[in-house]
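I have a structure here, written as structure tokens, and I will follow up with some questions on it.
Omission of a single protein chain aside, the complex is shown with its protein chains in their original locations.
Read from first to last, the chains carry the letters A and B; within each, the first residue is number 1.
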Amino acid sequence: MHKYFPHTQHDVEEMLKVIGAKNIDDLFKAIPKDLQIKKDYNIPLALSDIELDHHLNELAGKNQILKIFRGAGAYDTYTPSVVSALSSRQEFLTSYTPYQPEVSQGTLQYIFEFQSMITMLTGLNVANASMYDGATSTAEAMFMANAHTKKNTILVSETINPSILEVIKTYARYKKINVKMIPMKDGITDIHSLDQSNDYMGVIVQNPNYYGIVEDYTNISNWIHEQGGLLIINQDGQSLGILRSPASFKADIAAGELQSLGVPLSFGGAYVGYLATTNALMRKMPGRICGVTTDVDGKRAFVLTLQAREQHIRRAKANSNICSNQSLMALSVTIYLSLIGKNGLKEMTQHVLNASHDLYTKLIHTGLFEPVFNQPFYREFALKARVDLKALNNYLLTHNILGPLEIENNVGLFAVTEKTTLKDINNFIEKVVAFK
Amino acid sequence: MIYYDKLIFELSKNERIGYHFKSDDFKTVTLPSNLLRMEPLDLPEVSELDVVRHYTNVSKKNFGIDSNFYPLGSCTMKYNPKINDQLASLRGFQAIHPLQPTSTAQGALHVIYETNRMLSELTGMYAYSLNTFAGAHGELAGLMIMRAYHDKNKDFNRQTIIVPDSAHGTNPASASVAGFNVVEIKSNDDGTVNIEALKAALNDTVAGLMLTNPNTAGVFEKDIKLVADLVHEAGGLVYYDGANLNALLGKAKPGDMGFDITHLNLHKTFSTPHGGGGPGSGPVGVSEKLVEFLPNPHIIKTDNGYTFKNFEDSIGMVGSFYGNFSVYLRAYIYILSLGKENIGKIGPYAVLNANYIQASLKHLYQLPIKDYCMHEFVFDGLIDQSTHVKTLDIAKRLLDYGFHAPTIYFPLIFSQSMMIEPTEVESKETLDAFIHALKVIAEEAILDPEKVKHAPHTTPVRRLDEVTAARSPKVSFKDL
Partner (left out) sequence: MNKNLLFQETHEWLELNGNKARIGITDYAQDALGAIVYIELPSVGETFDKGETFGAVESVKSASDLYMPVSGKVIAVNEELTNSPELVNEDPYKNFFIEIEVFDESELKTLIDEESYKKTL
């Protein structure tokens, strides 16, 4: 017997009697004999709970927990205790897609609250129930632009995170969409060298961009709209609390990663993407959307709506194949934003702004780094090292510090978060100086 | 109990806070005004207790596997073991940055490598990528691999994917997104592939065929080897939608059946929590000749430990990092907790449970496919249709009896589909209670049909107006 299988010998006999079969093997007659497995799987013997506890702790112990000064799409954010406690409630954790809304009002309600918060943060009118991550969300935004404008070229800024660019290119390649890059000049997107065209479905830009630089997209917005294309802004979750909203740049679609809002680093996943758009594009938006309605007794209730766009109905004609979302992570973000609220988000983003500049100034002061760009930045920045950056990073590791990401030869991308204290920064600087 | 109907925004009161954060004495920095947010931040202002009570009460409006039986066909709603959640939350897994040097993350990389190896072993495939976030995402990657393979062989005219009409909607949708044309072929009455229809559709413009086995009606494709051979002879590849793998654990491997590419749903077969709709994990697996095409980065084992490597022929990256690590970590733990001795019992017990329900109710409900089923089966409405009680009504009435309804109106090949999948974790007592409820409902359908047609009666809300919700969608608080 195993604790996950309740069947006793007696149960099996009784059930087979009702079925009218001699043994369980009989039930598998449809599988041809030559396809039936003959030997055991080559996997380990079962581990008991105590053995599992030991094994997983051992594995976890082989991962080094570091004081983190790098970002590039994943940020060392703090998960409030209430977020973990509430999102692990079994009614949230072990439920599935709200196919029967009458017994899924919990899920539907938090999705509605999530959508509401995303529309408020982005300034756009409609948001869906979340996407796999910021990168795939941006790629799906590209598909929306393709379906809406019926044009075939997407423009992407060179200031975008290279991983996001890779994902966009993968999705574009198979849908036979052309990806054309907009050059970077002084760390920001430079459209001046580009000619107009009537084949641009839109432009994808990132704010803050890969280098942490905050860009003003007013000119690009006007430029692309003049040509009948869409403006797609990929903007990180936490930055929506302090930086100009996508809507204020007249973005048609906003997509991005929400991991920086209390979702654990967890070696790259599970994270959660968002997708928001204008009313005009609402029916082109992939993924699940929750709406409010009434029930037969007039009570307010929540339900999945606009399902006729989705794969299970449109099949080959759907704009996207997406089925599940990152529901539980969306819940986590919703609880997080409820806890920190308007004041908390303001305080934390101001802290991140201040701390990143403090680190920047101090690093330059050590004499070991020089600026790469001369642009306003939030949370992240690039510096050129006057020493061997690989060696410095190895040295920092011995002190349990994760130094900057080397994005080019001896150029490091540094990041701070709301967890980074003055003490952390001073300690970091001290180690850098000691390395000199 | 009073019905809780507040939105978090409606609890907000100016000045309340739910966080405790201290910043340090940094110099205050201000960005140029043209770069700053202008609109007010309209997030709720609530105390910590407000948040806790609110979401606790919201959760109580939900039904989870921990609550009661959840026989959603095709979803494999099995128990989500708590030890998986507990061990996946260890700090040594949660606090690791995906871009920290691989030498500092060997524990995590071991999980990726071994999960990959064990899934390959369990399914007879050569290797997997765990980078895909969900089943549909794995399908998409799998089809991109098919395209990349044919392009490498300069078979550019192979632009069509064949899909049976009994297939799950993501199959043709994924094929379209991957740039293919889709041809749907009519299946046999039991949802299996019609060999003649397949032969007629095969030619040198076909890139491949997508199949689920057992199919969406719970029937095993006995001719699967013939199907695979036919497609291979025509120069195509065969894709396995692993949604129904639960029936096969312990009995058969997709790799042996001739499938070239597969995806799995770890949140189905491998017990990871469904989370209200996600996150899932949809690893994509391939035969040896297709390994290079898997999404980047690949995981490899060297003399110095595990590391990542990018392959030139890869379809590319399909996500920013390495997929839903915290999800497949749970699958890793699950596989180890069952081990070689027990994992092969999943198929047998799952199939036993499904057949038990089928046999117990076939005198009351229409059974379109009369043979033994696999891990799930379909009823096509009540046998006695005299009072016009439909599958929707039966599903809603089941909610009153404390069960989650099965999947309804899928697969599309039966007009009153009710697809039931109990999984292997359910005891005979639970199944008997479910069977009893369906017997009572069948009786009610004749003696008191209005009761069934107006069900549910005891849920927090009842029979929602989905029409208005779709005609004039209100999808955010400001729309209220």
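Everything below uses one rule, namely that contacts are C-beta pairs under 8 Å (C-beta built on N, C-alpha and C of every residue); 3 or more make two chains touch, one makes a residue touch a chain.
Given the structure is predicted, the values throughout are model-derived calculations rather than measurements.
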Identified contact with the non-displayed chain, of A:K67, A:R314 or A:R379: A:R314
Residue of A:H2, A:K169 or A:R283 touching the missing chain in the full complex: A:R283
Identified contact with the non-displayed chain, of B:E121, B:E466 or B:D479: B:E466
Chain A, residues in touch with the chain not shown (by the definition above): 283, 307-309, 313-314, 317
Absent-chain interface as seen on chain B, which is shown: 409, 466-467, 470-471
